[in-house]
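Mind having a look at this structure? Questions to follow.
With one protein chain withheld, the remaining protein chains of the complex are depicted in position.
Letters are used for the chains, namely A and B, taken in the order the chains are written, and counting of residues starts over at 1 for each.
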Amino acid sequence: MNLFEFENVITDFKPVLGLEVHVELNTKTKVFCSCPTNFGASPNTNVCPTCLGLPGSLPVLNEKAIESIIKIGLALNCQIAPWSRMARKNYFYPDMPKDYQISQYDEPICFDGFLDVLVPNGDDSSKIRIGIERVHLEEDTGKLTHAGGFTGRIHGADYSLVDYNRAGIPLVEIVTKIIPDTGELAPEVAKAYVATLRDLIRNLGVSDVRMEEGSLRCDVNVSLMPIESNQLGTRTETKNVNSLRSVERAVRFEMQRQAALLKAGERVKQETRHFHENDGSTSPGRSKEQAEEYRYFPEPDLLPIAPDSKWIEQLRSELPETPTAKRERLKQAWQITDFEMLAVVNAGALDLIEATVELGTDPSAARKWWLGKITRIANERGVELEQIDITPAQVAEIDQLVATGALNDKLARQVISSVIAGEGSPGEIVQKQGLAVVSDDSALLDAIKEAIVAMPEVVSKIQDGKLQASGALIGAVMKATGGKADAAKVRKLLFDYLGVSQD
Amino acid sequence: MSKLSRDELRSIADLARIALTEAELDQFSSQLDVILDSVAKVQEIVNDEIKPMSHALDINNVFRADVVGNSLSATDALAAAPASEDDRFRVPRILEEE
Partner (left out) sequence: MTAVDLAAGIKKKEFSAVDVAKAHFDQIAAVDKKLNAFLFIDEDGAMAQAANVDKKLASGEFLGPLAGVPVAVKDIFTQKDIPTTCGSRILENWRPPYDSTVVSRMKNADMVLLGKVNMDEFAMGSSTETSAYGPTTNPWDTSRIPGGSSGGSSAAVAGFLAPLAVGTDTGGSIRQPAAVTGTVGVKPTYGGISRYGIVALASSLDQAGPFARTVLDAALLHQAIAGYDPLDSTSINQPIPDFVAAAKHKDIAGMKLGIVKEFAGEGYQAGVLNRFNEAVAILRNLGAEIVELSCPSFTYALAAYYLIQPSECSSNLARFDGMRYGLRVDDGDSSVEQVMAATRAAGFGPEVKRRIIIGTYALSSGYYDAYYGSAQKVRRLIADDFNAAFSQVDALISPTSPITAFKIGEKLNDPMAMYLNDICTIPVNLAGVGGMSVPIGLADEDNLPAGMQIMAPVMCDDRMYRVAGALESALVSSWGGLLLDKAPRL
């Protein structure tokens, strides 16, 4: 397969994107029946006459699914249809119990919205507004495993096995409007869109949106328009794109592949393509040259969905703050700069710091602990910050110990390491390791007196007015106490003892 | 002369996943015409202003609470299966990937 150089693709063509994202809702029951939705159930045990499509069965809409999709639509600045219907999409496939899927056709619940997305652009970032064509509700299919062949894929399999546990799981499909004119940023734009969408929906709490688990699925549509033309080219749809990185790679690959074809005078075939994780390539799946004949018609077993404005406004009021708004708010509250906030967000520390601050810790202290020692440990281990075994409560406790003088910064960092190592709570560790700062004045005075006796020449210097010389004495006291003294306090006691003013 | 061509009829039968014999194609062809002629009649009185009706009832928003109910056991689900394996329905090899 030939690939055109990416830089050259851009000089000759304008990429046009379209993204379709499917989100699995986290409702407790399926969209049309009350079967549970938990993962990992034994095959064909989370099924009933309705989701098995047994003769005589009927669907009933899950109210929570409707609430969830309206929330997604509102968060995406969509219009919520005052009246919409479900529709039957008719086609035969063994994972489809009814051989039709209940979905939506020309009357989706939400339509005509947008999502603003920040895309890295060199040293800077660009803000791009992605149009949302529609957001609609549909049911998922059962799961097929292919047996008897070598690869577990369809081709070459002797037969297949079907588990209908996932049949009827509520899916929300989000379709963008055509995304034109993104030039060389196209792969980044696609990735940023999916990442931003994912964060937005996760924030709503209506789905786990984990690409690696399949609760967020992305199909990428790519076509190329010659640079001087305004006529849309033929598009391909790439499926099996299971990570953010894959989104970017799939777009890039398709742009390069299609450019090579067009440059060679060949045409791009309208088809579904399959993304390959191992090398970032796509290969042909089903041809879509013939338009599919789904024979859509309104679902007669279900009644229309007509949310009134009262319900919509109530759902709107339940929407949590968007990630963007939250960042802005905390930036103000913590009185930090954009740059400092970027560091917080990139470290994945926003929620952790916020939680710590809520427990009473000073914001800059909270940032210090999380972005300092704890981030260092996360980086060393190559994991996300939230996977490190220390909680905001524990960090708050440690910070409190420092604030009251029971610990100093150095000791605090030691406690942090020990907590992460699983040695117990901060209090327990301080006890066990005897890390408490020595604050008993008499003990300190003993140590000071010993140091004075050992360093008479330093004392003379202090008495002569060379106050900085006290450093040596203070150092000696710190060493004698195993670092468990508060240096400032030692200094004060020393000067008081010598009868010399600290200034 | 049939309104529906033989090819059209074959592709409809294919869409409907019914393997029709040549004899059936012959028979259906003429019968379908008679019916299709009479149903073209509906065109006579409709216009754009009429709102289509799909339900006798003028009811909206019929929902169910998100509460777990009863499910079938795998045994019951698979009881009538023509073929099964490992608690799954066994189906013949699939040619066309969806």
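What we mean here is this: contacts are C-beta pairs under 8 Å (C-beta built on N, C-alpha and C of every residue); 3 or more make two chains touch, one makes a residue touch a chain.
Just so it is clear, the structure is predicted and the values come from calculations on it, not from any experiment.
*Asks:* Among A:P43, A:G73, A:P97 or A:G233, exactly one should touch the missing chain; which is it?
*Replies:* That would be A:P97, which touches the missing chain.
*Asks:* Going by the touch rule given at the top, which residues of subunit A touch the chain that is not shown?
*Replies:* Subunit A touches the missing chain through residues 49, 52-61, 88, 90, 92, 94, 97-100, 160, 162, 291, 293, 295-297, 300-303.
*Asks:* Name every residue on subunit B in touch with the hidden partner chain.
*Replies:* Where subunit B meets the chain not shown: residues 4, 9, 12-21, 24, 27-28, 31-32, 34-36, 38-46, 50-57, 59, 62, 64, 72, 76-77, 79-83, 89, 91-96.
Just so it is clear, only the chains that are shown with their structure count from here on.
*Asks:* Please tell me the distance, in whole Å, between the geometric centres of subunit A and subunit B computed from their C-alpha atoms.
*Replies:* So the centre of subunit A lies 41 Å away from the centre of subunit B.
*Asks:* Per the contact definition, I'd like the list of subunit A residues that touch subunit B in the complex.
*Replies:* On the subunit A side, the touching residues are 27-29, 33-36, 42-49, 52, 60-66, 83, 85, 91-95, 99, 144-148, 154, 157-164, 285-286, 293, 295, 298, 300, 302-307.
*Asks:* So in the complex, which bits of subunit B are touching subunit A?
*Replies:* By the definition above, subunit B touches subunit A via 15, 17, 54-55, 57, 59-74, 77-78, 85-94, 96-98.
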